[in-house]
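As you look at this complex, bear in mind that one protein chain is not there, while each of the others sits in place.
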Amino acid sequence: MSRRPYVREMPTTHWFLRQPRYLRYMAREVTCVFIGAYAVLLVIALARLAEGREAYEGFLRALGSTAGIAFQVVVLAFALYHTVSWFSVTPKAMPIQRGEEFVPGGVIIGAHYAGWIALSIVVLVLAGVL
Amino acid sequence: MSERRIELEVLRYSPERDREPRFQSYTVPCLDEWVVLDALNHVKDHLDTTLSYRWSCHMAVCGSCGMMVNGEPTLACKAFVRDYPDRIRVEPLANFPIERDLVTVMDDFMEKLARVKPWLIPGEDKTLGSGEHRQTPAELKRFKQYTMCINCMLCYSACPEYGLVPEFLGPAAIALAHRYNLDSRDGGRAERQEIIARDEAVWQCSFVGACSEVCPKHVDPAGALQQVKLASTVDWYREHLLPWVKK
Partner (left out) sequence: MGSTMETIRTDVAILGAGGAGLRAAIALAENAPGLRIALISKVYPMRSHTCAAEGGAAGVIKPGDSLEQHFDDTVSGGDWLCDQDAVEAFVDEAPGELLQLEHWGCPWSREPDGSVAVRPFGGMKRERTWYAADKSGFHILHTLFQTSLKHASIRRFDEYFATDLLVDDGRCQGLTAIEMRTGQLKLFQAPAVIIATGGAGRMFRFNTNGAIKTGDGMAMAYRAGVPLKDMEFVQYHPTGLPSTGILLTEGCRGEGGIMLNRHGRRYLQDYGMGPETPVGRPVLKTMELGPRDRLSQAFWHEQKKGNTVETPWGDCVLLDMRHLGEKLIDERLPFVRELATSYLGKDPVTDLVPVRPTVHYMMGGIHTDIAAATPLPGLFAAGECACVSINGANRLGSNSLTDLLVFGRRAALSALDYVRAAPRVANEATLAALAKAAQTRMRLLFEKTGGTESIAGLRAKMMDIMEEQAGIYRTGDGLEKARAALNELRRRHAGIELNDKTNVYNTEWLQCLELKSLLDCAEAVVAAALARRESRGAHQRLDYTERDDRNYLKHSLAHHHPTDAPRIGTLDVVITRSQPGVRDYSGAHR
């Protein structure tokens, strides 16, 4: 038998460095860590609240410190990237056909943004900001 | 017609001569309208008759000539030389074993294609004598996109999941199963779900989306896989939360 197929191994640790599109994918995935970090922050806030007024005020002061604000800005930026990159792929997962034509992807993405804004308003109203 | 000289670097591998693949460089005078396949044919005809690669239609429909052109999975017959710099590197499709030069081993894909039952499993008994199924243009359009797959395997080559986990059923095969699932004439979804709604099938996909970006026929297999995931999830909830509701 003269066959001897040659197998090119894929590097298991740094494969995503090969292609810009793999990097973009990794960025979308990795940014979920920051969403998680903010969720942890909210849990901590609840814990402090349960401990009493003093603990909670201390927590708020920490949030307002330079480090706290820097943390939130960073988290916000990555959370936005995560959200935007996921919204932009929603038309693939949820195509909607009306009659013969498919609803354009832009409309589906736009609907997600609209929902996002509406929810934000509700939250702000409940919080008494608006 | 202007002529331009390019350096064509081709990955060569002869299992009988080479321990491992090596690059060989050819200087090719190209005409403006040439595609990379024309340059390869020039090499084969005039510079080195020992070069092996697959090709046939030269019009992007037979799916034979998929290869890596400057690192990107591409049909050589659709890769216009004018869109590339003077140095063009051609390699066999990534993620597949190399049989010889630019020829890859396709066995894995062929086996997976057959596994997803890519044929019509009739939803109702209908004899030929009763004529054609009625299918409106809207019903046709629902799945038409996924019928356009030419089995060129560029999507497998672009998919890092397939590169890392060779058991992954992969984009084209699942998209084709999805195509039949969406066909108003078909009733085989439950059968196909057993094959495609599994760990080594759709759930191996992490939605990199590279498959759809490289597809020369704009099939969007990534979309198909996400839709299958969504439908499988709905199936699961229906089964576990509403067991009394018939499918």
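Per-chain residue numbering starts at 1, and chain names A and B are given in the order in which the chains are listed.
Just so we're on the same page, a contact is a pair of C-beta atoms (placed from the backbone, for glycine too) under 8 Å apart; a residue touches a chain by one contact, two chains touch by 3 or more.
What you see is a predicted model, and the numbers here were worked out from it, not measured in a lab.
*Asks:* Considering the whole complex, which of B:E7, B:D45 or B:E239 touches the chain not shown?
*Replies:* Hidden-chain contact among the options goes to B:D45.
*Asks:* From the list B:F96, B:Y156 or B:Y180, which touches the chain that is not on show?
*Replies:* B:Y180
*Asks:* For chain A, which residues touch the unseen chain?
*Replies:* Missing-chain contacts on chain A: residues 1-3.
*Asks:* Need a quick check: the contact residues on chain B for the chain that isn't drawn.
*Replies:* For chain B, the residues touching the absent chain are 1, 14-17, 33, 44-46, 49-64, 78, 80, 99-101, 103, 105-106, 110, 113-114, 117-120, 122, 126, 128, 131-137, 139-140, 143-144, 147-148, 150-151, 176, 180, 183, 185-186.
Here is the rule we go by: only the chains that are shown with their structure count from here on.
*Asks:* Centroid from C-alpha atoms only, then distance chain A to chain B, rounded to Å. What do you get?
*Replies:* 31
*Asks:* What part of chain A is in contact with chain B in the complex they form?
*Replies:* 2-8, 10, 12, 15-16, 18-19, 21-22, 25, 29, 89, 91-95, 97, 99-102
*Asks:* Under the definition above, what is the set of chain B residues touching chain A in their complex?
*Replies:* Contact set of chain B toward chain A: 13, 15-16, 20-21, 71, 94-95, 97-99, 105, 136-138, 141-142, 160, 163-164, 206-210, 212-213, 220, 222-223, 226-227, 229-230.
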